[in-house]
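Omission of a single protein chain aside, the complex is shown with its protein chains in their original locations.
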Amino acid sequence: MLNLIWLIPLLPMLGFLVNALGVWRVRDDAQRERLAGYIASGAVVLSFLVALVAFFQLGALPGEERRAGVVLWEWMGTGRFHIPFGFLFDPLSAVMVLLVTGVSSIIHIYSIGYMHGDSRVVRYFAYLNLFVAMMLCLVMADNLLLLFLGWEGVGLCSFLLIGHWYDKKEGNFGRGVATPAAAKAFIVNRIGDAAMLLAMMALFFQFETLTFFHEGAGFLETAEHMQVSSIVSFLLLIGVTGKSAQIPLFVWLPDAMAGPTPVSALIHAATMVTAGVYLIARTHVIFTDATLGWVTWVGAITALLAATAAVAQMDIKKVLAYSTVSQLGYMVAAAGMGAYAVAIFHLLTHGVFKALLFLGSGSVIHGTHETQDMRKMGGLRRHMPVTYWTYLVGAGALAGIFPLAGFWSKDEILAHAWTEGQFLIFVILVVASLATAFYMGRQIAMVFWGNQRDHTYHAHESGQMMTIPLIVLAVGSLLAGAMNLPGRHALTHWLEPVLHTHPHEFGVANWVLAMVMTLLAVGSAFVGWRYYTTNEVKIDAKVKDPLYHYTGDLWELLEEAWFFDAFYEKMAVVPGFRSLAAFLATVFDKEGIDGAVNGVGQFFTHLSSQVRSFQSGYMRTYALVFLVGVIVVVGYF
Amino acid sequence: MPVFFQISDVPRLLPELLLLVLALLVLGSDMFERWGEDEESRFERVRAAGSLTAIGLGLIFLITLLQSGYVYRLPADAPQNFFLTIVRNLQNGGPVGDPVVGSFATDHLTMIGRLVLIGAAFLVSLLTLDYRPANNPGEFYALILLSTMGMCLMAAATELITAYLSVELTSIPLYILAGYFQTNTRQSSEAGMKYFLFGALSSGLILYGMSLVFGFAVASIPGGAQANDMTQFLRIAQATATEGAAASKLLTLGMLFIIAGVGYKVAVIPFHSWSPDVYEGSLTPITAFLSTASKAAGFLLLYRILVTAFPNLTGTAEIVSGFGGWTSLLAVLAVATVVLGNLAALPQRNLKRLLAWSSIAHAGFVIMALMAWASPYASTRSMGTSALIYYLVVYTVTNIGAFGALAVASMTVGGDTMEHLRGLARRNLGLATLLAIFVLSLAGIPPMGGFLAKFYIFMAAWQSGAWWVVMTGVVTTMIGLYYYLLILKATFIEEPASTEPVPMPTWMNATLITSAVLVLLLGVFPNLVLTTIDQVKVVAGM
Partner (left out) sequence: MIDSVPLEWVLLVAAALFCVGLYGALARRNAIGILMGVELMLNSVNINLVAFWRYLEPHQVTGLVFAIFIITVAAVEAAVGLAMIIAIYRSWQTVNVDAVDSMKG
């Protein structure tokens, strides 16, 4: 089976092609919808099975030989420049592939229920399949260029899927309008991608190859005995901040929630956004100490800021979005401290429980007829028991409560910060985890407890197609911690050939830390839950949050996620127009200005109008430009 | 040593000769047939001339492909029979030997150039098949063919007079074509005039440069007065290698004038100003031809002149160690071109104009490939060569597709602006998807060919130390993405003005699908052409 690993990304790709070229021609609506769903899900499930078999075969090999590679064809080969189109299946790829295919299978099945009756369902499943194929290409690539292909591909699919409901002029709540959000996600991501491109150039300049492993000649192998410039890893870090939604490029992820909820679960929680963490782990050899310091701080600060921002959100999905940003911050911080295996561990558990939470929120949204504002919910635990209980498991896992999955992985990150002596980082992460427990308590209270505050809808439990995936994921969230239990460290040992990290000694201090952290998390979650259940009468869409009473204007700071968006808007717009106050006014008056993207757009539009003024239509102006060009060219020497 | 034309050289010029014959055939068959005056027979007349051109170009393309031996090479021990002898004779005229009478090289560069240019002309002639009837279609197609012939000669020229004549042979038919049939005669005649006047101006410049370079070569080579081959690029290179050549103002001035003149042909800033207006005013398939084949030919000529005639004046592209030579000049032009070109494209609402500015920006990317000559290493330089040619191939296919899709849209929807294209996806999903493929390729999104082409060029430029040029390139690619996304947004996301389905003319459809498949193939299996392109470095300038 190890020779057939190319089947893993190929199957979803075939699913995409069949849906895109064939299924949409089916005339009957119901039949078309069913066919699209089954084909897409079938392709991903098959791919999961192949991955599973390959995984066990890989496990049967002795530790140091666990690396299977298949080169399908030489992608680009000319002169010194050789890039294979090849896939790599080693312990790191294997766990990523299992996560991606596993979670995708569940989400595909869930989507069959969730997207029932949607008019563009074929397109939805086609894009979803394409996404899975691209994501698998990303995690299985055996060179950086192919990884970049997947990296761009998932970005494109994310763009297409966020914009799925493009005809929704207004989001349910907040600013989540599909089209600008999609464009914003794409463009912000491209800033990171540009850095990635430059990193590849610099890497090739030094190593003359972009292949990871190639019988000792891959750049990850030679880099071990070479001094690599910090610029390369720093550029990669910028790429990571784009894709994995870290400061300063995280602004796109909360807006990306305009897409369908299963998409948020798959792309914006479990898989695509973790690509950055995967990239750091994969290329950790070339990260210098200087860059790793940056990585740690970027991760830790993101974790804290996003966790606090999540406290002040009213949209059920926005809470989860900021929570995702924050958890990604944990992973990046862990990677920055050199604990790559722990980062991957948290990535895996987070993939499971965050998918669960998103699907749960999708079930809530579905059951309340497209309500996303938590202030309009309340008391749903009576109407949707399965969703409630599974959501509780997910929330507990996220908050880090023993013995759920999140507890084990988050605790390891904290323990690592502690033993590495990074006390400031440790404190930041602890505060962030308190905020995490608090906002989950708050969310549970607002959504499921108390009484229903808005009676315009009749809440009901979702169908089996949606609840069964929830239960599966809930079981996963219960058990996922087992893969890297302290003492055994199965995952760390499994990843050791790739990541070269060794498990920490497990001492008394860890026990103390674990117990303290659980107590703190439970306490914090309880406070959040208690506060919002007792103050339930004050929750109203027309007035401020009950907590506003204590925090004052700080609340707005949190609500707007520390004003990053507004800052970009200003930064991008102001320098160009300071002299043109009137123009500024028209810019801000314009309808639908959306954060940095339009700001940047306006800025460049202004610049380009300067360029255009030379293009006056008059022949003689052109001739003059031509002549000035010649004179400049001649005078240049 | 005098070199004479021999009869065995005829097969080496076969593609050009065939193009000439085809042009005369198209012209004659149109002229000597008696055509009716009603709408039906006018349409018939266009179809007759158009399909003859298309079939002929297709055949010439295949013959050239066979002659080049890239796809199939006759083994030495193949049996002797009628057909195989023909093939053998054809392939004997393949990419081998010294330039014919010192003026036309028939090397790999020429061969690949011919394939690209004839291929482009073929696709363009297919695009025109579904167009409304023209007056005198025979002339129209003959002009396309003659221009193509000029382009092939541009790619092959190794001597100043030939280079100049081929530039004129390319340009003069294009001036007429730019002003050719349009319902809006005001616009098309304006386009034709602007194109012509600039062309005339630039041929003045290019000639002045050539005369200076020629004078310098005659004066500086010992015994130059006794030789009659002083206009050959190799002799000029010899002259530039003499002592004090680098300091000679005469030589540098000549070279700069030549660069400026060819810069007009490929539309790099600041020699670009004619192009948006001409592109907008011309018939869309002709715009496609102008922006691809004519540009590609210009780049091939620029490449050959710079690399074979001025290899000793390359200079460096590093910003710190000081400027000098043509690479540093081109670096500045490239930066100006990508920045201004992309900026000017941003606010365009007319898609033809938008694509015109985007073609200008792309010319800047191609120029970056020539940065590789700033490096003294042969391997980097050959990387630059393959990157340049690969980019030209991908860009030609992509841009023909993009303009072709636009031609279909404007023909069936009634206009070229964003407003006209709104909601195209819901009126004709296939057309919108094809347009999306081309636009994404232009934007440089993998796995389209455009991505690898850009990546490869950046790679080559970076290797030569021109990292600041590459940085600009990468950043402006981001700006470019914005307006390409605007096209996708208009077609896929916005509400259509009417829900009436848009029909898809047969031949245009075929052209677009061919181009789209090629764009994808070039992105996923670039080695199909890269291995061929790699052979170029063996001859040109090394």
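The chains carry the letters A and B, assigned in the order they are written, with residues numbered from 1 in each.
Note that contacts are C-beta pairs under 8 Å (C-beta built on N, C-alpha and C of every residue); 3 or more make two chains touch, one makes a residue touch a chain.
A quick note: this is a predicted structure, and the numbers were derived from the prediction, not measured.
Chemist: Omitted chain: which shown chains does it touch?
Modeler: A, B
Chemist: Among B:Leu17, B:Leu74, B:Val101 or B:Val218, single out the residue that touches the unshown chain.
Modeler: Of all options in B:Leu17, B:Leu74, B:Val101 or B:Val218, contact with the hidden chain holds for B:Val218.
Chemist: Which of these touches the unseen chain: B:Leu145, B:Leu201 or B:Leu485?
Modeler: Missing-chain contact among the listed residues: B:Leu201.
Chemist: Which one touches the absent chain: B:Tyr70, B:Tyr164, B:Phe438 or B:Phe458?
Modeler: That would be B:Tyr164, which touches the missing chain.
Chemist: If the hidden chain were put back, which of B:Leu65, B:Val101 or B:Ala227 would touch it?
Modeler: B:Ala227
Chemist: What is the set of chain A residues that contact the non-displayed chain in the whole complex?
Modeler: 612, 615-620, 623-624, 627
Chemist: Going by the touch rule given at the top, which residues of chain B touch the chain that is not shown?
Modeler: 160-161, 164-165, 168, 172, 175-176, 179, 185-187, 189-194, 196-197, 200-201, 203-205, 207-208, 210-212, 214-215, 218-219, 224-231, 276-277, 280-281, 347-348, 353
Convention: only the chains that are shown with their structure count from here on.
Chemist: With centres defined as the mean C-alpha position, give me the chain A-chain B separation in Å.
Modeler: 42
Chemist: Using the touch rule from the top, collect the residues of chain A that touch chain B in their complex.
Modeler: For this pair, the touching residues of chain A are 73-81, 85, 145, 148-149, 152-153, 156, 163, 166-167, 179, 183, 186-187, 190-191, 194, 197-198, 200-202, 204-205, 600-601, 604-605, 607-609, 611-612, 614-615, 617, 619, 621-623, 625-626, 628-630, 632-634, 636-637.
Chemist: Considering only the defined contacts, which chain B positions touch chain A in the complex?
Modeler: So the residues of chain B in touch with chain A come to 193-194, 197-198, 201-202, 205, 252-253, 256-257, 259-260, 263-264, 269-271, 273-274, 276-277, 323-324, 329, 332-333, 340, 343-347, 379, 382-383, 386, 440, 445-447, 451-452, 455-456, 458-459, 462-463, 467, 470-471, 474-475, 477-479, 481-482, 485, 489, 492-493, 495, 524-527, 530-531, 533-534, 537.
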